[in-house]
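In this view, the complex is presented without one of its protein chains, the others remaining in place.
Showing chain A:
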Amino acid sequence: MSEILLEARNINKYYGGVIALSNLNFVIKKGEVHCLVGENGSGKSTLVKIITGVVQPEPGAEIIIDGVKFTHLTPLEALKNGIQVVHQDFSLFPNLSVAENISIAQYIKKFKPVNWKEINSIAKETMNKLGINLPLNVPVNMLSIADQQLVAICRSLASEAKLIIMDEPTSSLTREEVEHLFKIIKDLKNQGISILFISHKLDEVLEIGEVITVLRDGKKIATVNRDEVDKQKLTFLMTGKEIVFSKNQYKSFENNVVLEVKGLYKKGQFSDINFKLNKGEVLGIIGPLGSGKTELALSLFGMNPPDKGEIYLQGKRVKFNSNIDAIKNGIGYVPEDRLNQGLVLNHSVENNIVITILSKILNRFRLIDSLKKRNISEDAVKKFNIKCHSLDAPVKSLSGGNQQKVVIAKWFLTLPKILILDGPTVGVDVLAKNSIYETIKELVSHGVSIILISDEIYEVLNNCNRILIMKKGKIVDMLYPEEITEEELYQKVWSKEDKLKVL
């Protein structure tokens, strides 16, 4: 199995004056699980686009697939040569059935009437090959995210894929689903299909990859075998810097309860939630997908009123009917889906920052005072170290990490007592993660209490004073990071037996 499936030589790509890829050479063998890692902007997606024919490389490039030489590919040529992508959004047809989604390539072949028996049998055979059993006639939008991904994988297999490119395939899967996906990837490999696996999660890259290619600033830094590297080394290759995630020591929080939750319950979401939050404390809530942690956060923020239970703010019982009540009481919430829920992407950095405090920057005619607005947003950009070339730049032109900081900054300006950060580092790269952790330190130094919701072990371990583990709607454990190692916490969070420990 050392035959070469795809070789790319001399790949250059410029966008205007910017070099996206420079002089790249790249080989994928048959039946190989090849991982592609790199920071945002390192050229991963440009490389994928060139391999799939979506963009054309500069002249002089050669792409050889199974011995056939191309100077560039068109999307149709890429598909015909067995290059398939499982996109991060899966690119499925939500209104069509599972069977039709899997067999969709049938429609591209020559004109012939649709044979529904054939559509169903192709889908069935493909699923059998991977040991998957999904109902054929259910529309895809009725499936869970993990099952939708399986449909997308089956579709590429049914389209006679030789190479399946998976773009961030694990970003919305639970740990169990990730394990199932890895089993499927191994099955695909055994059937001689190559996988190009693109991920930010280095643990997973090291778990599934055989060969790892690292990109940085449009250049290939290295192609290494799995055995030659560890996480530290990969991080160094990706960033060119030694990054040590040091444990943050917030020993100094005052023993002064700002938030207390007693017996919070919401049907079908969570039950029996009790905890306290101190001033200046960072409290981590970790748990697998579907543990109810986001639902709980939304309840604290007034957007998902609980059925039973009590919430106390500084000893005073409160009841939030909407997030307006929560904001008035000094609670802020930074959502996981910052693009849709946290930012107005087309608007400027400045306008996004001041959106929560418009009523505080009015002049005597009750109109917005642009000088005040400018000063406040300039301060915030400095304080949180937001990198943007101008305050008037639209927020969508910023990198993911800086966008996240804009959301945090705008909530900071409301002078919250409590800030709930839901998955603050989802989809941002290693360096940006680090600077978001710095931002959390900054917030704490101003006496803000933080609830950090995450499913990344090292994130809660390195940033929190206390960690709550949530599973199936219940808090099952409370831990202090200094008393536990990464492995132990990992075991506790992802273990399958859910012994309920009484706190």
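Criterion: contacts are C-beta pairs under 8 Å (C-beta built on N, C-alpha and C of every residue); 3 or more make two chains touch, one makes a residue touch a chain; residues count from 1.
Keep in mind that, in the parts below, contacts and distances are computed from a predicted model.
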Among "Asp23/Gls24 family envelope stress response protein", "Probable sugar-binding periplasmic protein", "NADH-quinone oxidoreductase subunit H" or "ABC transporter permease", the UniProt name of the subunit that does not appear here: "ABC transporter permease"
Residue of A:60, A:94, A:240 or A:263 in touch with the missing chain, whole complex considered: A:94
Residue, one of A:135, A:263 or A:290, that touches the chain absent here: A:290
On chain A, residues whose C-beta touches the chain left out of the figure: 75-76, 79, 85, 87, 91-96, 100, 104-108, 111-114, 142, 144, 268-271, 290, 292, 472-474
